[in-house]
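Before anything else, here's the structure in question.
Just one protein chain is left out here, and the rest sit where they should.
Right, chain A next:
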Amino acid sequence: MATDFWASSQYKRWIVDRATLKRARAEDLYYAGDPEVLDLFNIFFANVISKLGKKLGFRQRVTATATVFFRRFYLKNSYCETDPFMVIAACCYVAAKAEESPVHIKNVVTEARLLFGGEEYGGIKSFPSDNSKLAEMEFYLVDDLECDLVVFHPYRTLLALCGKESASSAAVAAAVVEAEAGELGTGVDDGPRYWGTGEGKLELQETALQTAWLIINDTFRSDLCLLYPPHMIGIAAIYLTLVFHAPTYTSIRSQSQGASNSQPPSQPQSAQSTPSNPRRSSRSSSSQPKKPSQDVVGFMAGLNVNMEVIASIAQEIISLYTLWDRYNEDGHDGSARTAISAHTSARGTKRAAGGIARSGSVASGGTTTSRSGTPDSHVPAVVTPQYLTKLLIQMREAKMRDMAHPESGRPQAYDKRLGRTQNA
C-alpha cells in the first residue's frame, strides 16, 4: 500500500472528476454567486491550513495531508453549512496523527484560537476553547473521510525522480528542500533498497529542486490534489521547474541547441544566468565520474506518463498563479509564485502559457473557461482574507435564513451579489 498507489484508497476513492467537484460546490456557488470566488477560497483555506501547520511545527507533508483531508471533506459538504475554520483545525489534528507526528489537542486549540482570533480573520466567531468541540469535529471528519487516512503526495515523486546535482555532504544546508528532503528515511533502517540509489535520477540544482518543491506546495491551493494522481502533479512541477528555473532552462536550452536546431517558441531571459554558474563548480568538485550532460528532454520523454495530462496540469498551475495575483495576504508567502509570476508577467502570461503548452493540444480546463465567463462579477480585483471571511459569514447567514424560511423560497443570486457589494 505504501508502495502501491494503484491499490490505495486515494486512487480507488478520492480521485474525482470535474463534474463531482462542481456538484460538491454547487450550494456554495449558489450563495457565493461567482465561481472565481470559490477558487479564491481554495487559496485562502490552504493558506490558513499552512499557517496553522507552521504554528504547530508541522513538516510539509503533514500540512499537505491536512489540506487533502480538507478538500476531501468538502467534496461531501459545503462551506456555508459548516465552519471551515473548525474543519481546518480538525484536519490538522488528524493529519498529525495520520502522519505519525501527533500534537496534543490542547496545542491545536490554543494555536487555532490565536491564529483565527487575529485581525486577518476578523469577524469569525471566536474558536471554542473547549477541546471536546475540536474532538467532535475530528470524529465527524474521520467519518466523512471514510477513514481513508493514508495519503500519497507529489513530494515523494519529486524525491524519487530527481536528485540534487552532485550533492556533497558539506552542502547540507538549512534550506527548505534540504530539511524536507531529509524526510526520506529519517531514522529508518529498512534494509537494502533497489530504489533510492540515485541511479537514473534527474539531477537538478539545489535551487531548482527547491523551486519544484515550492510549486508542489502551491498546487495544494487548488483542487488539483483531488483531480490528478500525485505523481502526475509531481511531474508537472518538475516540468514547470525545467522551464521556469532560469539557470536550468538555460542549460537545457544550450544542450538542445547543440543537439538539434529545434527552437522552442520563445527565448528565455538570460539575465539570471551568470558566468560563474554554480552548476559548473559543483560538477568539477564531484568525485563520481558522470556523463558530461544529462538528457533532460529524454528523461521527461522516458517517463511513462501521458504528457498531455502533464501539460494540462502545468497549465492549471499557471492559471492558479494568475488567480493568486488577485489574492492579497500580508507578508511573504514563500511560494514559487513570485518568481514564476515575475517570469510570466515579463513575457506576458498568455505567451508563457502558450510556450509551456507546446504540445498544442491543451484545451483550456473547465476552471479557465468559467473564469473567463465572469468578467462582470462584483468581486473586487484584489481579494483579501478579510473580504473572504466576511463573504463566508454572509454565505452562512444566507444559508441559515433559507433554512429557517424554506417556504419563502431562495432569494435571487443577483440580490445577494448586490447586497455584498453594498456591504463591501
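Note that in this section contacts are C-beta pairs under 8 Å (C-beta built on N, C-alpha and C of every residue); 3 or more make two chains touch, one makes a residue touch a chain; residues count from 1.
Note that contacts and distances are computed from a predicted model.
Participant: Which one, "Cytochrome b-c1 complex subunit Rieske, mitochondrial", "Large ribosomal subunit protein mL40", "Cyclin-dependent kinase 8" or "Ragulator complex protein LAMTOR1", is the UniProt name for the chain you do not see?
Facilitator: "Cyclin-dependent kinase 8"
Participant: Kindly state which of the options A:K97, A:R113 or A:R326 is in contact with the chain not pictured.
Facilitator: A:K97
Participant: Could you tell me which of A:I15, A:L29, A:L75 or A:I105 touches the chain that is not displayed?
Facilitator: A:I105
Participant: Sort through A:N131, A:S254 or A:N306 and give me the one touching the missing partner chain.
Facilitator: Hidden-chain contact among the options goes to A:N131.
Participant: By the contact definition given up top, give the residues of chain A that touch the hidden chain.
Facilitator: Residues of chain A in contact with the hidden chain: 1-4, 7-9, 59, 61-62, 77, 81-83, 86, 93-94, 97-102, 105, 131-136, 138-140, 142-143, 146-150, 156, 183-191, 399-400, 403.
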